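Got a structure for you, written out below as structure tokens; questions coming shortly.
A protein chain is absent from this complex, but the other protein chains hold their places.
And then subunit A:
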Amino acid sequence: MSVKLSGPARLGLGLAGLVLFFGVWEAAVQSGLLPSGMVPAPSSLGPAWLDEVRGGFWQQAILDSLNHYLLGLLIGSVLGAGLGILCGMLGVLDSLLEGVVRLLRPVPGLAWVPFAILWFGLSTAGATFVIAISVFWINFYAAHSAVRGVDPELYELASAFGHGSFVGRLVKIVLPASAPGIMAGLRTGLGQGWMSVVAAELFGVPGIGARMMQASSLLATDVVVVYMLTMAMLYAITDFLFGFVRKWVLRWQP
């Protein structure tokens, strides 16, 4: 049986877990249990981070990656959710695209990197493309199933009150009714987007991912971990900020 914990108790336990995690890690490295060449000690991360900040690499990497991330997220989310909504509403389009979707869906974002280089070169556009693709599918499926789940009786209501046209149904019924599902897709996409930033920058487009690759080729494991944590922090911030958007859009929900 699981015990129901209060909010502060859960927060406290979560922090304790983190402290324990870093404590054990530090102890393992200090005691020689983990080879320090392979795993950096947590205590070395602070100095490594300061070095990166002083050189201006850290700030620049974040700015570059944010640029790819936000643009890729925007394009992938809008196109994915948009096509998902259309397919959810239009049976003909849905059937027409079903085969194509099944074909392309399993292709991971990383597999598009060769084409990204070929089409866009080592540029922001290439990285943006890879991020957009990985975000696209999440939003496509979330929006698609959200729209398919709209109560058909609401369409009848729309028709009875003069909103039976495609645009009427879209604006008055489909968008608000499927908003919870679409927002869930956007939120999952926020996380997926950060994950694919590394893939998108693997091939040399400057940013956090590229900086990690450089550091790892120099065996500067502490720098790699600094950027891992940076990405975790950026994800936490975007997810936190999106929480406000979500709460505002779905303010009618309990």
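Keep this in mind: contacts are C-beta pairs under 8 Å (C-beta built on N, C-alpha and C of every residue); 3 or more make two chains touch, one makes a residue touch a chain; residues count from 1.
Everything below uses one rule, namely that contacts and distances are computed from a predicted model.
Of the names listed as "Sugar ABC transporter permease", "Protein N-acetyltransferase, RimJ/RimL family", "FMNH2-utilizing monooxygenase" or "NitT/TauT family transport system ATP-binding protein", the one that matches the UniProt record for the absent chain is "NitT/TauT family transport system ATP-binding protein". Screening A:Val39, A:Leu70 or A:Leu157 against the full complex identifies A:Leu157 as the residue touching the chain left out. In the complete assembly, the contact with the undisplayed chain comes from A:Ala179, out of A:Leu34, A:Ala179, A:Ala220 or A:Leu234. For subunit A, the list of residues touching the undisplayed chain reads 153-154, 156-157, 159-164, 168, 172-173, 176-177, 179, 252, 254.
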